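Excluded from the complex is one protein chain; the other protein chains are retained at their positions.
Showing chain A:
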Amino acid sequence: MPKANINLTETMKKLRAITAWFDAEKEIDVEKGLEKVKEGAELIKASRERLKELENEFEEVKKKLGEDA
């Protein structure tokens, strides 16, 4: 099973915030920038884990309909 518990939407938002931070800062504190990069790397790693090719599951539920007395 994948690490499905990561919230991709949230993660993407955070990543977007990081790039926005870089874009907005006029003079970047190199240390702080490095921290952001590290944080971004973590987020990217988790997201890629979830975004990689993953087999779909298929389940027919008709039976359940019939059995559900």
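FYI, contacts are C-beta pairs under 8 Å (C-beta built on N, C-alpha and C of every residue); 3 or more make two chains touch, one makes a residue touch a chain; residues count from 1.
Everything below uses one rule, namely that contacts and distances are computed from a predicted model.
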Leaving aside the chains you can see, what is the UniProt protein name of the one that's missing? Options: "Sulfide/dihydroorotate dehydrogenase-like FAD/NAD-binding protein", "DNA-directed DNA polymerase", "Phenylalanine--tRNA ligase alpha subunit" or "Exodeoxyribonuclease 7 large subunit". "Exodeoxyribonuclease 7 large subunit"
When the complex is taken as a whole, what residues of chain A touch the one chain not shown? 2, 4, 8-9, 12, 15, 18-19, 22-23, 28, 30, 33-34, 36-37, 40-41, 44, 47-48, 50-51, 53-62, 65-69
